[in-house]
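With one protein chain withheld, the remaining protein chains of the complex are depicted in position.
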Amino acid sequence: MTTLDVLYFAWVRERIGLPRERVTTAAPTVAALVDELSAREPRYAAAFADRRALRVALDQDLADFDAPLAGVREVAFFPPMTGG
Amino acid sequence: MTTLDVLYFAWVRERIGLPRERVTTAAPTVAALVDELSAREPRYAAAFADRRALRVALDQDLADFDAPLAGVREVAFFPPMTGG
Amino acid sequence: MGAVLDVRVQAAPFDPGAEANAFAAAVQGAGALVTFTGLVRDEGGQLTGMEIEHYPGMTERAIAAIAGQARDRWRLAGVLVIHRFGPLAPGAAIMMVATAAPHRADAFAAAEFLMDYLKSRAPFWKKESGAAGAAWVEAKAADEAALDRWRRG
Partner (left out) sequence: MGAVLDVRVQAAPFDPGAEANAFAAAVQGAGALVTFTGLVRDEGGQLTGMEIEHYPGMTERAIAAIAGQARDRWRLAGVLVIHRFGPLAPGAAIMMVATAAPHRADAFAAAEFLMDYLKSRAPFWKKESGAAGAAWVEAKAADEAALDRWRRG
C-alpha cells in the first residue's frame, strides 16, 4: 500500500467536489486507481465515466492510463487543456 | 514623342547622380528607354548594366522591361526592395 | 546561445505592449520580434467574464519545457511567456508569447510552436461566464491537430 496525493482540476474537480485528497491504495497503474475511485461513490464514477475525455499527470508530467504508479507521489486528473 | 518623369532610387539614383528627371522620348517600351538612356553617358550605362538587378515601376505599379510606355507618365528604376 | 528565457504565470493583469517593449530592450541586437496576445473575447457582449484554473507547479514546468524545446529548435535571442490565471474581464489579455530572433522566419515559427503547445499541453482550463451561466471551454480537435505539423521536423 502507498499513499498518494490525488488532484482534480476543472470539471473533474467540480464533479468530485474537492480539489485534492490523500488516497492510500495498492493500485499498480493509473487505470486501476481510476477503477478503485470509481467504485467508491457515484460522483467519482461520473467524473471518470469517459476516460477519453480525461488527461492524467504523474508527478506533474503527462502520462497514460496504463502507466505504473510505483514511486509516484502526486496524481492529477483533468480534462484536455484549454489555455493560450 | 512623349515626356515622362523618370525616377531613380537607392544605388540607381547614386550611380546616375540624380533622383528624377524629365525625359522626352519615342521609346515604345521600358527596354527601349533603358537602351536610350544607357547610350547617353557612362553613368547611365553603369546604372543599367545588369537589368536582372533592376526593377521598374510604371505609374507606381511594378512592371516588366518589355512593358509598353504608351499612356505612362512616371517610370521608376530601382534595385530589388529590402524593406520590412 | 545566451537566449533570454522569461516565463511568468500570474493572477495579476499585465500590459502586453509594455512587456513587448521591455522584452525587445532585453534582447537588443535581434532584428525580428514576434508577439502573440490572447484576449478575452466579448462574443458580441454575450460573455461577461472568464476564469482560468491552472495546476500550480506543473504549469511552470510544462511552459519551461515547451520554451526550452523552442529554443533548441530555432535560432532565438529570447522567449517570453506570460499566462494569467483567476478571473478575467472581457477585453483583458489572457496571455502572451514573444520571440526574438536574428531572422523573422525563426521568430514566427517559434511563436506559433509555443502557442500550439501552450494551448494543448500546459495545464490551464478556461471557464466562460455569460447570461446563460458558466461553462468550461471545450478543447478543439483543431488545436490538437495543430501539434502534428511540429512532429515532422
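Brief remarks follow.
Every chain is named by a letter (A, B and C) in the order it is written, and numbering of its residues begins at 1.
Everything below uses one rule, namely that a contact is a pair of C-beta atoms (placed from the backbone, for glycine too) under 8 Å apart; a residue touches a chain by one contact, two chains touch by 3 or more.
Everything numeric in this text was worked out from a predicted model, so none of it was measured.
With respect to the full assembly, the chain omitted from this view is in touch with B, C. Touching the chain that is not shown, out of C:L33, C:I52 or C:A139: C:L33 (per the contact rule at the top). Touch with the chain omitted from the figure is made, among C:V9, C:I63, C:I82 or C:M115, by C:M115.
The set of subunit B residues touching the chain not shown comprises 7, 9-11, 13, 57, 60-62, 76, 78-84. Seen across the whole complex, the unshown chain contacts subunit C at 15-21, 24-25, 28-42, 44, 91, 93, 102, 104-105, 107-108, 111-112, 115, 146.
In this text, only the chains that are shown with their structure count from here on.
Ranked by separation of Cα centres from subunit C, the top chain is B. The distance from the centre of subunit B to the centre of subunit C, with each centre set as the mean of the Cα atoms, comes to 48 Å.
Centroids built from CA atoms put subunit C at 27 Å from subunit A. Centre-to-centre separation between subunit A and subunit B, using Cα means, comes to 72 Å. The multi-chain contact residues of subunit A, meaning those touching 2 or more other chains, do not exist; every residue touches at most one other chain. Residue positions of subunit C touching 2 or more other chains: there are none.
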